Structure formats: C-alpha cells, structure tokens
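The complex appears here without one of its protein chains, the remainder shown in place.
What follows is chain A.
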Amino acid sequence: MDINAYIASGVLELYVAGALSEKENAEVYALIQKHPEILQEVLEIEAAVVKLTSSTSQRNNLHILENVKKELGFDGNDTKVVSLVKPKYNWITYTGWAASIVLAFGLLWTVNQNKQLQTDIQVAETQQSLLETQIENSKNSLAEANTLITVLRDDNIARIPLAGQGNFANTYAKVYWDKNEKRIFLDAQGLPDPPEGKVYQVWSLKLSPLTPTSLGTIDNFISDNNKIFEIENSNESEAFGITLEPAGGSETPTMEFLYTLGVVAS
C-alpha cells in the first residue's frame, strides 16, 4: 500500500481524535506495527494536539494531582498493593497436604484389602481342591460299592465263608468268587489290623494233595476303608485261606498263622 497516500488521507488525525470506529482503530494499530513512519506521524499529531488542548487550560493543575493522590490513598513510598506479603502457607497448601495424607492412607488400606482378598481366594481354592478330591474319592467308593452290589446279586458268583482257625477262631472273612471274570472279592472285615512288618497273604488251595497257590498279599489293609479287596484268581480253587506273613509275603503259607480257611462248596 501507498504509505504516503494513507498518511495524507487524514485518517491518523481522526485516530488521535478518537473519531474512528473500533474496527478502524484496530486497522490503524495494525499498520502502525508494520510501518514506523505511520507511528512517527501519529506521535507528531498527538504532540501537536496535546499542546493545542493544553493551551485552553488557564491554570496550573498540580494541586489537583495532590487531591487525586489523597483520594486514591497513595502513600508516596511506592510500595503498592502488589508488595503485600502473602502468608507462607495458605489454606490451599494445608488442604492439599491433608488430601494427600488421606489419599495415602486410602491407598494403603486398599492394598491391604487386596492382599487379604488374595489370601482368601487361595484358601478357597485349596478348600475347593480338597472337596474335589473328596468327591473323587466318594465317586470311587460308590463305583466300588456298585460293583460289589452287582457281584452280590449275581447268581454265578460263589460265596465262600472263611472261618477262624485255631488261635484265631474269633476271626472270619468271606470270598465272593466270580469264575467268569476270574476274580475274587475278599471281604476281610472280620480280620484285625496286621501288626507292623506283617501282611495278610491270600491263598488258593487244592485239597488233594494240599497245594497252596499265593493270590498275593494285602498291602493296603489298614488304609482301606471297606476292607473289600478285588483279587485276580484264575485257579481251579477248592478252598481259600488267609495267613499272616512277613512283609513281602512268603513262598508257602505259615500254618501257625493261618487265620481263616473256607472250602468251596462243590
């Protein structure tokens, strides 16, 4: 734009007079920022107007300043409102600290709660697995019991009561022989727990001549709850006997410790 033409237009004189609109004032200000020669022109116009208007003042106006200063409460040493010393800690500081402490305690409490809950969960999980084991055990027992019922109801199964012998007359046992499946179920409820280092050994016997065949030892006698043991037996047994033998069992039955004996009904 033509700066000289702009200056010559007389807009700057109106700018100083305050005769322009707000928008026009903003435009002039923007141009002043860009063009120092426009600023210079404005300054000269302003200086001339200040002198002209001052000339209509017929008085010395310093005493008015004194009145104004008194009214405004100026104290003369220029400390001003800004220099008011603020208290070092205000209420915001205190509130802030209080809030932080409350928050810290809150966090600690939450962490503690969390730990407690995790422990609870572990306990619950352990209990659950215990219960699952119990359920499993119960299922097994039930299955065994069901098998037993089936066996008891089966006509093809021979029942052989074993009677107490000699010193052990007060003991007894029963054998249920499932010939088809080549197995026996020994009900040893009537036998006492074997002493330590000893086990019961089950024998299949032929009577003439007397030939014992070991069906195995009952190693889990004490831990078994219902004292019913399933044992394989593919022999043509004529009798069954139970002796007490050293742990691991013996080749031949120890006759002094023959607890029970029963003959298969022909």
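Note that a contact is a pair of C-beta atoms (placed from the backbone, for glycine too) under 8 Å apart; a residue touches a chain by one contact, two chains touch by 3 or more; residues count from 1.
Here, contacts and distances are computed from a predicted model.
Novice: The complex lacks one chain in this depiction; which UniProt name from "Sigma-70 family RNA polymerase sigma factor", "sn-glycerol-3-phosphate transport system permease protein UgpA", "Cell division protein FtsL" or "Transcriptional regulator" does that chain carry?
Specialist: "Sigma-70 family RNA polymerase sigma factor"
Novice: Using the definition of touch stated at the top, determine which of A:49, A:98 or A:207 touches the missing chain.
Specialist: Only one of A:49, A:98 or A:207 touches the chain omitted from view, namely A:49.
Novice: For review purposes, identify every residue of chain A that touches the missing chain, sorted by number.
Specialist: 8-11, 13-22, 25-26, 29, 42, 44-59, 61, 64-65, 67-69, 71-72, 74, 76, 78, 80-82
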